[in-house]
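I am attaching a structure below and will ask some questions about it afterwards.
Removed: one protein chain of the complex. Kept in place: all other protein chains.
Let's turn to chain A:
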Amino acid sequence: MYFTCFEFYAKLVVMNVPGPEELLYLPEGMDKVTCEEDKRVPHCSIFTFHLEDHTLGNLLRMQLLRYPKVKFAAYQIPHPLVNDCILRIQTDGTVTPKVALLQAFDDLRSITENLEKAFDEGHEIFLKRK
């Protein structure tokens, strides 16, 4: 099909492809993380991380599932064009989902710190061997 230049740009405007800005910058006044309580199930909260994807979602889910006090943890990306990551956490009631989530963040942080240390050590050993 042949378009004139103007028609082509007109088509681009009509398309609902999200721009790169939507992927990278949080709109002003918007919170990075929002939370709502799930009324249907006890001790259950749904956290929405804006501008996050599987990188964070899967990391948190796997860490949360290690805690005996967490009964349920799962994440979803609602749509490939929506840059949100929805994490649902249900606990046994002795702690709030938020506390479990913060604990997961702390533990992952220490794992990452150890990972960095291990990488530095490994790199040093490698350079010495050379």
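Everything that follows uses one rule, which is that contacts are C-beta pairs under 8 Å (C-beta built on N, C-alpha and C of every residue); 3 or more make two chains touch, one makes a residue touch a chain; residues count from 1.
As a convention for this text, contacts and distances are computed from a predicted model.
Enquirer: Name the absent chain as its UniProt record does, using one of the following: "ADP-ribosylation factor-like protein 6", "TBC1 domain family member 25", "small monomeric GTPase" or "DNA-directed RNA polymerases II, IV and V subunit 3".
Expert: From the listed options "ADP-ribosylation factor-like protein 6", "TBC1 domain family member 25", "small monomeric GTPase" or "DNA-directed RNA polymerases II, IV and V subunit 3", the omitted chain resolves to "DNA-directed RNA polymerases II, IV and V subunit 3".
Enquirer: Tell me which stretches of chain A touch the chain missing from the display.
Expert: 20-21, 23-25, 31-37, 45, 47, 49, 52-56, 58-59, 61-63, 66-69, 93-103, 105-123, 125-126
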